[in-house]
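Excluded from the complex is one protein chain; the other protein chains are retained at their positions.
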Amino acid sequence: MNVNVEEKLFQNRYRVDHGRPHISIIDAAVCATECRTQQCTQVCPANCYKAEGNGNITLITDGCLECGTCRIICDDFRNVNWEYPRGGYGILFKFG
Amino acid sequence: MEKFDAIVVGAGPSGNAAAYTLAKAGLSVIQIERGEYPGSKNVQGAILYSDALEKIIPEFRDEAPLERHIIEQRMWVLDDDSYIGTQYRSDAFNKAPYNRYTILRAQFDKWFSGKVSQAGALVICETTATDLIMDGSRVVGVRTDRENGDLFADVVILADGVNSLLAKKAGFHPELKPADVALAVKEILFLPQETVESRFNVKEGEGVVIEMLGKITKGMMGTGFLYTNNESVTIGVGCMLSDFKKERISPYLLLEQMKAHPAIKPLIEGGEMKEYTAHLIPEGGLKAMPQICGDGWMIVGDAGMFVNAVHREGSNLAMTTGRLAAETVIGLKQAGKEMKAPNLAAYRGKLDDSFVMKDLAKYKDMPGIFHANPQFFTTYPELVNQAAHTMLTVDGVDKKTKEREIVRSFTRSRSLFGLAGDAFKMWRAMR
Amino acid sequence: MSVEAKKPAGKKKFELDPRLAEYRGIWVFIEHERGAAHSVSWELLGEGRKLADKLGVPLAGVVMGAPGEATRGFCLEAFQYGADLCYLIEDPLLNDYRNQPFTKGMTDLVNAYKPEILLLGATTLGRDLAGSVATTLQTGLTADCTELNIDPEIRSLLATRPTFGGSLLCTIQTLNYRPQMATVRPRVMAMPQRDAARSGNIIEHPLSMIETDIVTKVLEYIPDQNTSKVNLAYADIIVSGGKGLKKPENFRLIWDLAKVLGAEVGATRPVVQSGWVEAERQVGQTGKTVRPKLYIAAGISGAIQHRVGMDASDVIIAINSDPNAPIFDFATYGIVGNAMTILPALTEAFRLELAGRRETAAA
Partner (left out) sequence: MIHIVVCIKQVPDSAQIRVHPVTNTIMRQGVPAIINPYDLYALEEALRIKDKLGGFITVITMGPPQAENALRKAISFGADEAILVTDRAFAGADTLATSFALASAIRQIEKSMPVDMVFCGKQTIDGDTAQVGPGIAKRLDLELLTYISSVVSVNTDKREIVVQRRSEGGVQVLKTRLPCLITMLEGSNEMRFATMPNMIRAARATVKKWDRVAAGIEDPGKIGLKGSPTVVSKVFAPTPKTAKAEIVQTESNEPQDLAAALLMRVFTRFPHVADEVRKNAAV
């Protein structure tokens, strides 16, 4: 069974802070060369982390649900710089 | 910049309970919320426990946006395409004042925040608190992401949720470990009100809650849930983040497979999905609890790991810790005492006297036991379902043989010694 | 002209106030700028013809501009696109579009010749003019209509338009006010056949206004071609690339095709995020919404977040190696194949076609 998470995220309400992503990968080389498991690409509930196939990871935070999973499960290398978006930006839950 | 008696960071149940109690007592309070309005950043299953809120806003039932009062609780243990479970429905639950409600947090928190403003607190939304302002080891204020946005107060109450960034940046507690939190994902599916009521055999305003464990978490330690709202159902599943990390299963795949389970699919058939959310739930219990107060600061709600995971209780602990923290500050203010750690420690005393610490102490070993014993989530669900299936299939095999077969299935997979060990561990953890 | 009439309550039989009965005929405002008529005017004449035939009334074009061949030429063109007659106001004050003189000209014509329906293109000019004319005449105006019809029983215009951001449609009527005004977006109505044999008569009307009456002056005009700004929202042809192109170097194939077609270049969110193109080129929910005549999408899966930004395009060509990519569910044409080989072939095919056509034109 494959799941189209983009269809799910499209139902949510976001106010994207263009040009100011609130989460960033500290050192891309660590993902590419040292991290074998790359669990962020599987466990992020919004699938923001995508493996490019050549070891690199790209991060698009537009659909981020701000849960904090990536910061915590990247405990081997602590390679995620995680902050909340600017006030009023990011995910805006209609039901919560 | 003017100085306040207290700054409350966050407008969830704990933040609102604290700000409301402080403002009601006449203290000058400013509350900072990063969402567009209170509730737009908050996620929960969500069940509201009346007793905690009654102590803060006794007349809440007259005006709060509540979905359904719960009259039936189902506990399911699921195998791949079957479940065995128990069900408790009581007419006593159908007598006002109702004990538990399903709610939609975005609407409920917005209502609660309206009460906080009416009580006189200054509620500032769309503003993210970025750092605590320290004077030596004492917290004197909060830095926000707005121009000249530094705010100062005698005490800062941290109600900023499970991630608790402010306390971490200030070094009050370490980064959360994957084994301390569970990751839950859920969806809200809209159905006509009559369909919800006919499928769950309830009348208007009455609600059903289903708690699930077993194969739906694919061997990971976790549970699923299905709550009935007025014209929607909420369905979700959550597992320990350490298990997610190890198994590398995508949460949305887990949710989709759960929704396809033959026992669940008919209950949500035709539902229109309108929101998909994810949230971390503190699961570490007492052992993972950080320092809860210090010079000029206190922690309430999820930020302080105040969650009783075994009974899935969070919002009542949040509101209670918010209220108790506020009552501590009010007491010190009236006595003219400094908001220093020794004085604020009275907060810990109040918590010890309340159900909060008692429950957390009772289940302090539970997380450890479940961690070490995945069989509670895989083997036993399977054994129990198959046992029921064997007993209920009438195929000419005599009952004695059937019983022997069931006992052998248990001993084969867990051995006599294992079964005894599991029973003892559960007994000791529940004591 | 508005007449105080009691509101029709519910299904009660509605009769038009007799004093409004003298408003007859359908008018279409012929919009032109820098010497060229806007094609939406011809589309509206096509639509106006259908409405006029249903009501059995004449269809007229309204032309306002500086004296000269060009302005009169618009009237002749209007006849060829179906107008029975044209109301013409020629005056130097009408050389560049300014709200004050154009509003006065239009309201004078309406009060003099009393049309029952007045249609304008929903362009920046048309909507500016329609808003002030409707307020001056105190009548009803429905904007951005996607469908026009007539309720034969009470001869009233049924104007259907999107509401709530396009997720819904609503039908609006202007019952006891005349004229019934409506604006329609370009490329919504079909372009009618042009019949060179058609002609009609022109009714001239004075503007009776002097320059000193008009406060606003036009200092300068800056055509779009001169600005280097990316202009996706107003582009007629767009070639967009997605991550299916695999490497930034392959995005050059998008630029090659765009150059041959004189098209703007667009991109999906992931491509912009990886820095292959600048952010202004992002098409989709968090980027631009575009309505070109032709949208070519190469290496784009067609996720809903991209689709909502471009599925109003007239013709969508999708090139993707995955046969069940979502984009094939709503594109007009699809080629299942490797964009890196299809794109150059398409560029070559268009170049030959355009080169060939230019020779025959030149010969």
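Here the chain labels run A, B and C in written order, and each chain numbers its own residues starting at 1.
Heads up, the rule we're going with is that a contact is a pair of C-beta atoms (placed from the backbone, for glycine too) under 8 Å apart; a residue touches a chain by one contact, two chains touch by 3 or more.
Note that this is a predicted model, so its numbers are computed, not measured.
Visitor: So which shown chains sit in contact with the chain we cannot see?
Guide: A, B, C
Visitor: Which of these, C:Ala21, C:Ala112, C:Leu169 or C:Ile203, touches the one chain of the complex that we don't see?
Guide: C:Leu169
Visitor: Kindly note down the residues of chain B that lie in touch with the hidden chain.
Guide: Residues in contact with the chain left out: 1, 30, 36-37, 40, 106, 122-124, 126-127, 144, 146-151, 190, 231-232, 270, 272, 274-275.
Visitor: Can you list where chain A touches the absent chain?
Guide: 11, 13, 86-87, 92, 94-95
Visitor: For chain C, which residues reach the chain that was dropped from this view?
Guide: Here the touching residues of chain C are 2, 4, 7, 33-34, 36, 38, 96-100, 123-125, 127-128, 130-132, 134-136, 138-144, 158, 161-177, 191, 215-227, 234, 236-237, 260-263, 293-294, 311, 314-318, 327-337, 341-342, 344-346, 348-350, 353-354, 357-358.
Convention: only the chains that are shown with their structure count from here on.
Visitor: Based on mean C-alpha positions, I'd like to know which chain lies farthest from chain C.
Guide: Relative to chain C, the chain with the farthest C-alpha centre is B.
Visitor: List the centre-to-centre spacing of chain A and chain C in whole Å, with centres computed as mean CA coordinates.
Guide: It comes to 41 Å between the two C-alpha centres.
Visitor: Indicate the whole-number Å distance between the mean C-alpha point of chain B and the mean C-alpha point of chain C.
Guide: Taking the mean C-alpha position of each chain, the two centres sit 54 Å apart.
Visitor: Just give me the whole-number Å value for how far the CA centre of chain A lies from that of chain B.
Guide: Here the centre of chain B sits 23 Å away from the centre of chain A.
Visitor: Which chain C residues qualify as touching chain A in the complex?
Guide: Answer in residue numbers: 269-270, 273-274, 279, 285-286, 303-305.
Visitor: Show which residues of chain B lie in contact with chain A when the two form their complex.
Guide: Touching chain A: residues 34-36, 39-44, 46, 104-107, 109, 125-128, 130, 144-146, 162-163, 165, 175-178, 181, 183, 185, 187-188, 232, 241, 244-245, 248-253, 256-257, 260, 273-280 of chain B.
Visitor: Using the touch definition from the top, list the residues of chain A that touch chain C in their complex.
Guide: Interface residues on chain A, with respect to chain C: 6-7, 9-10, 14, 16, 18-19, 58, 60, 62.
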